[in-house]
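These notes concern the structure reproduced below.
Apart from one protein chain that is not included, each protein chain of the complex appears where it belongs.
Entry: chain A
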Amino acid sequence: MDGVEDDDDLLRGPTQELELGSDDDEEEEEEELPVKLKSKKSKQADRPLKIIPTASDASSEESDDDNEDGRVTMKNIEARSRALDAKAAREAELDIEEMQQAALAGEESGDDFADADMDEEGEGGEGSEEFVLPTAEQREEEKTRGGPDVHTVQRRMRECVRVLGNFKRLAAKGRPRAEYIQQLISDIASYYGYNDFLAEKLFQLFPVAEAIEFFEANEVPRPVTIRTNTLRARRRDLAQALINRGVNLEPIGKWTNVGLQVFESSVPIGATPEYLAGHYMLQAASSFLPVIALGPQPGERVLDMASAPGGKTTHMAALMQNTGVVFANDANKARVKSLTANVHRLGCKNVVVCSYDGREFPKVIGGFDRVLLDAPCSGTGVISKDASVKTNKSERDFTLLSHLQKQLILCAIDSVTPDSKTGGYLVYSTCSVTVDENEAVVDYALRKRPNVKLVETGLEFGRPGYTSYRGKTFSDKLNLTRRFYPHVHNMDGFYVAKFKVEKRAKVKSDKEETAAGAGGADADVEMNEPTFPFNEDEDRPYIEENERRRMKAKSRKAPPQTKPVPVAAGGDPAAPS
């Protein structure tokens, strides 16, 4: 209840807040300043009403104001709203003056009541309707007292967002932007219960107002969605069967023809006879995306590198109509059980389930037409599902995860065969929104493996990936990747990138070219120096020695050492044989 309404409030824009701020408290402020304690109490008493102005509150207040000019009608409504806008604008101007005054007043009162408790002063400064950004000391103090109450934090966040939205006009003099941001981040952390590190990391991804939307969206659960198993049922039949059981549902959207969104259900949706018979799979809408992007074709050899609990694997098997073969891998033995159960329940007969560390993969078996890497990630896109992420992720986790992801993506690329007639594609996806798990990893793969390139994902919605982020510049092609956000698309935060793997031979010629280019650059420097041709006979001992070492490394029986080789390689010619 609370959460939903705040969300609206934060977005409703400044006009309403200003109105609330100004008309009833101005006089009070000036009159009651000397009697600080009392004013504070009265405000505390009526705070909830003001801090959380619900839509109904606001409208009732307005109608109170407007009572003298009669009822609202269709005719005069436009004129009225225009008048209200004008009023709001006037008040906005007033507000700036007030804020400065309030700042002054705060200082004065501090002087006047030097003996008064410091806490109260800070509290009074915030409690008054003019927003004053607390200083660093005040925040310290607040922390030692165990943090401010929710309403204060909420209000302060709203103000910060407003100020940051139009910093030039609204900011108090002498307070840098960074201070506002710092305050806002720490408030977000305390209000939504994130650790400071994660709050900052996520905050930086978006513009200020959108960031708040994102945090709000993480508090609301995403809709329950199911995927029809086309191996066992058709969507229409399934929908009918479920409706008969008292489930209220409808298709997710135009972009998928197998998804259904469940609004409410009188039976547990994960235990109906249809579920047990494998007619559908409980699966988040975002999990459809990587499989749609990958688009496996019948008869192909496909690998799912981190597959448990099998939603995407079974989707792929269904798209391939139980032909070809799907290798479903997961490193976690316990999760492999539920993966196997799902594979069997949904009747996928072309799946081989194995349990390797994904990094071993091209060694186990390679030559895949398509590979899906839904990498293990921090889960910052699914906070609404698993709130423990808010507190248990630190900087170290992110470093470790992105390192693992980089290793995995290279293994995934190497597992794809460029010779595939129909495929040669890799899809990389995570359920995380941070840049260092997504764009940074993809960019790394592009740099490390010159034989891959990014291609269109084939998803018609989603935001393009970042091509540069906080001083890091990625490849321009990264705008072909897609990001999905809870507050925009109403699905889990998600990231999808699709690669096409090409033959390596072409790359070699590229390298030669660059080498030649470099050689050309160096050529004029080395022009005068004498050339050193290879001399097979002189080099023989070195060649033999290396051959011997190579054999040894391969643990084959090495030929005996013929003669000691001088340690200083490249010294004078060893022995004229």
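Simple rule for what comes next: contacts are C-beta pairs under 8 Å (C-beta built on N, C-alpha and C of every residue); 3 or more make two chains touch, one makes a residue touch a chain; residues count from 1.
In the analysis below, contacts and distances are computed from a predicted model.
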Per UniProt record, name of the chain withheld from view ["Trafficking protein particle complex subunit", "C-CAP/cofactor C-like domain-containing protein", "Guanine nucleotide-binding protein subunit beta-5" or "60S ribosome subunit biogenesis protein NIP7"]: "60S ribosome subunit biogenesis protein NIP7"
Selected from A:277, A:459 or A:488 as touching the chain missing from the view: A:277
Listed residues A:90, A:145, A:236 or A:349, member touching the removed chain: A:349
Absent-chain contact - pick from A:84, A:209 or A:325: A:325
Chain not shown, touching residues in chain A: 241, 270-271, 273-274, 276-279, 301, 325, 327, 336-341, 343-345, 347, 349-356, 364-365
